[in-house]
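All remarks here apply to the structure that follows.
All protein chains but one are shown in place.
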Amino acid sequence: MKASAFEYVRVSSVDEAVAQLAELGDEAKVLAGGQSLVPLLNLRLANPAYLVDINRIGELNFITNGSGVRVGALARHRDVERSELVARVNPLLAAAVKLIGHAAIRNRGTIGGSVAHADPAAELPTILVALDGEIEARSSRGARTIAAVDFFDGFLTTTLQPDELLTEVRFPSLPTGGGWSIQEFSRRSGDFGVVTVVVTLATGNNGTISEASVAFGGVAGTAVRAPSAEAALAGQTPSAELWKAASQEAAAVLDPPGDLHSTPEHRRHLAAVLTERALVEAYGRLGQEA
Amino acid sequence: MRLVGANVPRVEDRRILTGRGHYVDDIQLPHMLHATFLRSPLAHARITGLDATGARQAPGVIAVYTGADMKEISKPIRPVIEMGLTPEYYALVTDKVFFVGDLVAMVVAESRQQAEDACELIEVDYDPLPPVLTYETALDPAVAPLFGDLDSNILATSHTEGGDVEAVFAEADRVIEVELSQHRIANVPMETRGLVADYDDGSGQLTVHAATQSPQGLRIQLATTLEHPLDKVLVLTQDVGGAFGLKGNIFREDFCACIATKQIGRPVKWIEDRNEHLLASGHAREEKISAQVAVTDAGDILGIKAELTMDQGAYPGLPFGASVFPAFITLLLPGPYKVKGYSCDAKVVTTNKCTYVAYRGPWAMETWTRERLIDIVAHELGLDPAEVRRRNFQEGAEDDRLITGLSLWGITSRYTLDRALELIDYAQVRKDQQVARDAGRCVGVGFATFIEAAPGPPEMRIGGGMFGGEQAKVRLEADGQVTVITAQSPHGQGHETTLAQVVADEMGVAMDQVRVVHGDTRLTPFSVVGTGGSRAATWASGAALMNARKVKEKVLAIAAAQLEVADEDLEILDGMITPRGVPSKAVPLAQIALQATLSPTSLPPGTDPNLEANERFLGEGITGSGWSGGTHACVVEVDLGTGAVKIVRYVVVEDCGRVINPAIVEGQIRGGVAQGIGQVLYERAAYDDEGNFLAGTFMDYLLPTATEIPTIEIEHVESDPDGEIGFRGVGEGGMIVAPAALTNAVEDALLPFGAKVTEQYLPPAKVLKLAGVI
Partner (left out) sequence: MQVELIVNGSNYKAPVEPQRTLADFLRDDLRLTGTHLGCEHGVCGACTVIVDGQAVRSCLMFAVQADGSEVMTIEGLEKDGRLHPLQEAFRDCHSFQCGFCTPGFVMTALALIEEGTAPASEEELREELSGNLCRCTGYQSIVEGVAEAIRRTTETGAIGAVESGAS
C-alpha cells in the first residue's frame, strides 16, 4: 500500500521540534528512524496529518557517560552497537542492541524511536525496565524526566504527551562487579522476541545475592519486572536450585498472551526456561571486567 | 555432449545482476493508470448497500467499478476447459462476499495512492452470514451451500480402488489408524501478482503485460471471458519474480484490469501489495487424510485405506481448480512400495477462505501421508523405519506397478534410500542419538522417499501425455544464430540457459549462438500449462531438441549436396559444418543460413531453404523410467526448553536422470527444501474462528531466512541418462518430500516422550506440547 498524504516538516533543533509539536499536537507524528513508523504508514494503519522529521537535530545524536549511559534520542542503534563506550560501560545494552532486527534497520532505527514506540516485545524497553532507566522529554512547557516504569503505559502506548519530544534515554549502570544476561527467544533471527528475559545480578562480600533484577519482554502489554522472583533471589546463596526456583516463581505469576507465534503456556514456559538460562549466564559473568 | 551436464553460467544473469531485469512493475506506459481493490473485511456476508459516489469524485479517480458493472460488461467466469463444478461468479462480487479479501470494487486513478485514498471513501453495508471454515461444517449437509447454484459445499468426490482392499485388510495382523492434517500455507514468491493491461482502441488490440507461468493460457482465458477476439489479445511476459505454481492461475484482478483498460482506453496497471498477496492471491495444501494401514507384525505394508478431504476455499482456481489435484494424490499415495490393496475416497469442499492454488508439487500430501504412515507403523511395531521401507520397496523391475496401475519400472527408490542413509552415516547417527539422549539432549533422524511422474512412465506419455506433449520452434537465422521459441515461461528456472545448452549441443554451436525466446504470444506455441509440473526438462527440452535436429538435418542436406558428400559424413563443430576428418572443407553454418535467406532458389535442388522447424514433440526419444525421485534424510536437535528445532544435517539423494545444468538443478532442489522447512516450522496461512485472516504481513507469515535454512548436501543419481532425452523433471521434488523427512525427524527426536506427529505444522509451542513439556 502507499502511505496517504501528509504535510512534512523538517526541524533542525529541539526548540523547533517542540514548537511544532506544541502547535500540531496529536495531528503530528515524529519521524526519526522510521523503522517502526513507516511500516504503519505504508500499511495505512496510521495516517497522521503531519510528520515532523527530527533526523537533522544534531544535538540529539550523542552517546555519553554520566551516571549511566546517556543516549540522545537520535542515536542510531548501529552507533550504540559499535560504541566503544557502551561496550565498556554497559555491555548489556551493547548486547541488546545487536539483537534489534537486521543491519539495515539498525542503520536507521534510533534509540529514542524504539523506546517511544514501546513495543513490549522489543529489547530496549525491557532493558530500561530492568535497569530502572529514565526518559527525558521536552515540550514547550519545559523538560521532565520520566522513570521507565512510569513511561511504558500499555501496548505501543507511553505517557508521553502529544506535544512532547523524547530527547534522551538514560541506561543506569550495571551493578559494580555484577553479572548480566539477555536471553531472547524468537522464531527467526532478527525477529521480535517471543519472550525476552533480562537479568542483572550482584553478590555481596559473603557471596549472597545483593542485587537482582529480572525483567520480561513479550509477556504483557509492557515490559515488566518480576518482583517476586527478585525477592526470591535477594540475600540467597547462588545455586542451581536457586536459579530454578526463582525462574519458576517468575513465570508462575505471568498471564502471557497467545498469538500466531506462541501460546500462553509456551510463553510461560519460555519465561521460566529463559530466566534460568539468564541467571546462570549472569552469575557466570560476575566479577568480569566489563 | 559438452554443454549438457555443465554448470554453464546463466544467460539471464547479467540483466538481473545489473538491475536491468524487466518485471511487470518496471513497466511504465504513457497515460498509465493505477488500479486498486476494495476487499471484503468479512468472510461471508451479503452486500445490502454500496455507495461509491465519494470515491468517484475523489482526486485523480477516473473510474470505479463494482459487481453490478461487471455483470453488465462481462460474462461469468468459466474455465476454458471445464473441470469440476464451478459456481457462477464475476470478476467482482455481485451480491455476496465469500472470503476476507474478496473483491468488492475496483478504483482506477492516476496514482496508486489516490486510488487507495478513494477506496476508503466507498461505503458498503454488509449483512454477515455464518462462515464455513472447517471440513466438518463444509461436509455437513445441514449447512447451506455457500454458492446458491451448487447443491452443497462438496465440489467433487472420487473413489479409487486397487487390488482387493477388504481381503488385504482381513489378512492383516493389525490395522493402524491415523488422521493426518496438513495446514494451509502460501506460495509467496518475492514478486507479488500484477499486470499492465493496455487496450488500443484504434487497432482493437488488448496487450497484457503479465507475470505469468502460462502466457498462452492467460491469453485464451482472457479472450474467452472478455469475449475479445483471440487474435487481438497479446500477452507479453518478461522477467517473473518467482511463482511456484501461483502464477499459472488467471485471477479476477486480471479480468478487472483488462475490463478497465477497454472501458477507459488507457493502460491500467495493478500491482498487488504484500498484504493483499498473503490475504488473497492463493493458498495451498490445506488437506487432511484419515488413513488406515493394514500391516503384518513383521512390517509388511499390506494395504492402505485413505479418506482425503481438501479445502479449496471459496472460488475455484482458474484454470485448475482444486478438484484437479486429488487425482494425483490418489494415484501416487501408495508410492514405491508393495501395497497390495488400496482405496482412496476424496472430497473437495468449499469454505469461506482464499482460493486453493497449486504450489510446487501440489499433490505432496501423498508423500507426506505415506512416509508419515510408514514411520508410525515402524514405531508401533518396534521396527527401524529404514528397515520397514527396505522391506516394502518395489525394485523397479519390469513388472512392478503402483497398485493404482502405473508402471514403476526403473525407479531407484531403494538405491536413493540406501545412499542417503550412507551419506548421513545412519548407524553413527543412531549411536550419537543415544549418547545425546543419555545426556538429556533431544536428537532425531528422519528420512522419506518419493517418486514423481516427471514425465512419468510410458503409459502416461502416450500422445504426449496430459497436455499433448509440447511444441517449440527452432529457426536458424541468417547470421547463423539459432533461435529457440519455447512455450515455457520461466520464473527462475533458467530456461534461457538450459534450453540453449540442449540446442547448442545438438546444433554444434557455442552457447552464445543460441537465443531462447519466451513470453510473447505472437511467437510462442500454445500451451495451457506453460511452466509447471516439472515438465520443462523433458517436454520442453525434448521439443527444442527434436526441432533443432530437424533444422540441422535440413542444413546438413544443403551442405552435403554442395560439398558432394553424404549427409552422415558431416558434423557441425563450433558452428562449422565439417566433413568428418576433412576440416579444410568446412563451411560456416552462417554461410548456408545467409544463402538460404538471400537466395533460397540457389540452393541445391530437393533441399528445403526454410531453415526452421515447428513440430509437436509427443515423447519419442524419452528414455528411462520417466520417474524422478529420491530420498531426503535429516538430523534435528530439539531444544526442550524453547521448542526450537535445529536442522543439524540435511542430505538429498535425488534422481532426475541426466542433469542438464547441475547448479541449476541444485538450486531448484535447495529452494524446494527451504520451502518444505518453512512449511513445517514457520509458515501458516492462519484464519481465526470468524474467518479473519491473521497472517497478512511478513511479521506474521514467517518465511525462513538464511539462518533457518541449513546447508543442504546433494548427491545426484543419474539413472538411465542415456538416450536422446534422458532428462527428467526436478523442480518440485524438494517441496514434495522435505516436510516428510523433517516431520519424521522431529517425531523420532520426541519418541521417548511418546510423541506422534499427525499435524504438519510444528512451531515451538507444538513441539513442546508433543514432548509433554507444556
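Chains: A and B, in written order; residue numbering restarts at 1 for each.
One rule holds in what follows: a residue touches a chain if its C-beta (ideal position, glycine included) is under 8 Å from a C-beta of that chain, and two chains touch if they have at least 3 such contacts.
Model, not experiment: these values are computed from the prediction.
Engineer: When the whole complex is taken into account, which chains on show are touched by the absent chain?
Structural biologist: Its contacts among the visible chains are A, B.
Engineer: So which of A:A103, A:A231 or A:A252 would be touching the chain we can't see?
Structural biologist: Looking across A:A103, A:A231 or A:A252, the contact with the absent chain belongs to A:A103.
Engineer: Going by the contact rule already stated, which one of B:G671, B:G726 or B:P739 would touch the omitted chain in the full complex?
Structural biologist: Counting the whole complex, the residue in contact with the absent chain is B:G671.
Engineer: Considering the entire assembly, which residues of chain A contact the chain that has been omitted?
Structural biologist: Residues 1-8, 10, 31, 34-35, 38-39, 41-43, 51, 53, 55, 78, 101-105, 107-108, 188-190 of chain A touch the chain that is not shown.
Engineer: Going by the touch rule given at the top, which residues of chain B touch the chain that is not shown?
Structural biologist: The missing chain touches chain B at positions 7, 9-10, 12-14, 16-21, 23, 25-26, 28, 113, 188-192, 239-242, 244, 273-274, 491-494, 663-664, 666-668, 670-675, 697-699, 703, 705-707, 709, 711-712, 734.
Just so it is clear, only the chains that are shown with their structure count from here on.
Engineer: I'd like the Å distance between the centres of chain A and chain B, where a centre is the mean of that chain's Cα atoms.
Structural biologist: 44
Engineer: For the complex, give me every residue of chain B touching chain A.
Structural biologist: Within the complex, chain B contacts chain A at residues 111-113, 116-117, 273, 275, 641-644, 682, 684, 686, 694-695, 697, 699-700, 702, 704-708, 763-765, 768, 773-774.
Engineer: Touching residues of chain A toward chain B in the complex: what are they?
Structural biologist: 1-5, 43-44, 185, 187-192, 194, 260-263, 265-266, 268-270, 273-274, 277
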